[in-house]
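What follows is a single structure, written as structure tokens, with notes after it.
Note that one protein chain is taken out, while the other chains of the complex remain in position.
Which chain is which? They are A, B and C, in the order written, and residues in each are numbered from 1.
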């Protein structure tokens, strides 16, 4: 960390900062310019320091980090992580496609969808049993019944299953059924939940917050990693901006940025990233072209009757066509679907 | 809800929308223009409808709500709510000032701070025992020990206490000590938590999400109200924008907007709204001038040594001076502190 | 336009709105619900109406547009536009690549760059002679001298030339040299300039404002089109969001959205969209995969010594390699480079 003192700071205030740095167990590197003094904080554990510790001190103008505030999630820590889920590799040459309905609405619909997405080439089945809904009057998910249907769909198709967990209380229950824990955008900074998942021995799929920064996403991943669970993949799902022509703004830049900053696999969610099924195909192809390790797609037998997220769901036919197109794009960038 | 069909939509597609509306129990009002047909959806329960139900249908161009998606939180539902907390009125003529440290760091510091803020005129004591921190390596709060210190501070000063609850599992424990439950910005859409609080019989202080809309804030309030707990106050705490000169952008517009849209008391949190103690005074005065019903302020005996949020905390002296200034502004707008 | 009156609006206020609508030459379609009256405004020229005309009237709760506020730029107005610039087709099957330095820094560098980008497959040469710089102390462009160098580069390579025009006063001068007028992100709403370009007979390349909406971009295009110049292409160049890991957020959604909303060719500018040359390749491929009709890329003989935008410029070698990769992606989506 670098601490910039104000022009003509009082020597006693400079001294106070130096003392505080040393008190915290770091070394000081002092650089006195003609007008300003700059204090370098030296030590391997910069990620343990907070900027505000110094910003509040007299005559401090600004502080700047030299290192990122995360460690286990950083690219420096590890080579590219590849996660194995019942034989499906996530983060390798193969691009994983996780497909299925937003919500599990019943046994038949999830079984039917599971067979359809498998036939088109999906390798993981998604489906929500616990649903975070912005209205208390909306369908909140089938709960354990939904989890059972997912398990049956897995048994029939062999597809591993991913489903959302919303609360630390539900981690054990959901873990009894799912192959991958999904953390939704509203829970990216639900630290109680992240801590609970850090103690699990199953992969975690962590969505970026609806207006989370890339750094915050990696900090949330750090919570899980620091708990001992190293099987984390992160997901770009669109961010909130001023633009209203689409529901969210898919941050395509985040894909190469995350690959550069971290070793964790990066998945794209074009359904939430656009909010409109018409654009899901274009953004799926873009995400693969930009280097994503996988896609999460919403597929529904009859989107107009979906209990949630119908507007961004693909029909079976549209999904199958898109998979054909995606194969060509994947090949063009040296990957496979 | 109003459904705008595409120019020259197929009659069968128009018919399909009409049928779907009726199927859901609403009446239809059809308006056929030369180029476009517009379908009005009539019924008292528009807040139960989702736009996406129709947006996914063929030849639908756009849908627009006529009514807000919340009901119990809306201004139409009730006169201005006044909440009584051990004799302190929130939402009336008196402006409530909730002051104290970001985190309870120990018994002495919270007792000392409680006496200091009371002497300066605060009417509620704040202090965090469970802390949501973006880094897993940061101090996470004293937990129940912190709650006990808060209770002792209440016993000594008579000030009611507000503290944060982060997880449904902790609601009972926190409820044993606190007078007001605080829901932080990262948990505004933690629906498991909101549902648990809807079943409590104590006031809830609900912060706007870090990039939540005003409508989403009221939808989250609706979760608590729909659960049966009508003692909800909402808090503007700054939103995330592109501006980096301050930590957040305090949305002063939200104060009159919330007062117009809802009957719930509105509290301002200038500490998080700016992230810099230098600006807390100016924004506190602005919030009162704009019509806020209360302020939440961070006060610490020695901000440079605070374990969290030091950069936005006031010293005892600065807090006392600010209280003097606030009294004049409150008076100028017909309120009292 | 649809005008939603407040619950239980006064009949005289409803009448006043009806009168105002008729006064402006539109017909009224009245729908009286139990609680609310909704007024439809009927007429082919809705794009001439302003929402605020009605929003200020008593008892009006909200207004909503049925049609877009632009007309000539809309998809309904025309089939996909293809612009011919000295034989280079923009908007057809071929994807146009416009490459060159941010600023023309001298005769040799622009000639050298022109030959290099041509050899790698670029079909248009870019280079700035008038530079909008956020600091008055930065290099402001070579002006007419730069334009002459561009013309010489065109003469030597046969590549048509695109360069920025910043002010209505400069339109004639720039028009004497350039083949395409470029309007930069800071001038998207410089209406004096747009009007002047509407009277020209040369193609205009219009960038989205740094935080402009897609609708505003099309409204700015409408200024040029309404002036009589139908050769307009629009450019997505990244928008301003809260994310700071990249300089801007490239709005990949805007590509399919613009193709759906408008008939104008859509170009992508990944250099400004990311601000970091490391990410330019990934985003270029993504833009092509998402359906862009062209790319604008910054190429410099020695980016570390560029007088502007060095951090987002490619070397000749990196540009040539990227062109190879782009050819594969273009092919995968049925296009050509």
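Keep this in mind: contacts are C-beta pairs under 8 Å (C-beta built on N, C-alpha and C of every residue); 3 or more make two chains touch, one makes a residue touch a chain.
This is a predicted model, so every value here is computed, not measured.
Participant: In the complete complex, the chain left out here touches which of the visible ones?
Facilitator: A, B, C
Participant: In the full complex, which of C:84, C:145 or C:169 touches the chain missing from this view?
Facilitator: Within the whole complex, the residue contacting the unshown chain is C:169.
Participant: From the list A:71, A:240, A:259 or A:300, which touches the chain that is not on show?
Facilitator: Final answer for the missing-chain contact: A:240.
Participant: Where the complex has a chain not shown, which of B:24, B:64 or B:290 is the residue touching it?
Facilitator: The one listed residue touching the chain not shown is B:290.
Participant: I'm checking contacts with the chain that's been left out. Which of B:156, B:172 or B:278 qualifies?
Facilitator: Once the missing chain is taken into account, the touching residue is B:278.
Participant: Taking the full complex into account, what residues of chain C touch the chain not shown?
Facilitator: Given the touch definition above, chain C has residues 20, 47-48, 50-53, 55-57, 69-70, 132-138, 140, 166-170, 186-187, 189-192, 195, 210-211, 216, 219, 222-223, 226-227, 240, 276-277, 303-304, 306, 308-313 touching the missing chain.
Participant: Mind listing the chain A residues that contact the chain we can't see here?
Facilitator: 2, 4, 7, 29, 31, 33-36, 38, 40, 42, 44, 64, 66, 76, 211, 240-242, 244
Participant: Considering the entire assembly, which residues of chain B contact the chain that has been omitted?
Facilitator: These residues touch the chain not displayed: 211, 213-215, 239, 241-246, 249-257, 260-261, 273-274, 278-279, 282-283, 285-291, 325, 328-329, 331-333.
Assume only the chains that are shown with their structure count from here on.
Participant: Give a one-word verdict, same or different, on whether chain A and chain C use largely identical residue numbers at their interface, taking over half shared as same.
Facilitator: same
Participant: Note the rotational component of the Cα superposition from chain A to chain B, reported as an angle of 0 to 180 degrees in steps of 5.
Facilitator: So the copies are related by a turn of 180 degrees.
Participant: Go ahead and note the Å separation of the Cα centroids belonging to chain B and chain C.
Facilitator: Distance between chain centres, rounded to whole Å: 39 Å.
Participant: Round to the nearest whole Å and give the separation of the Cα centres of chain A and chain C.
Facilitator: Averaging C-alpha atoms per chain gives centres 31 Å apart.
Participant: Would you pick out the residues of chain A that each touch at least 2 other chains?
Facilitator: Residues 211 of chain A touch two or more partner chains.
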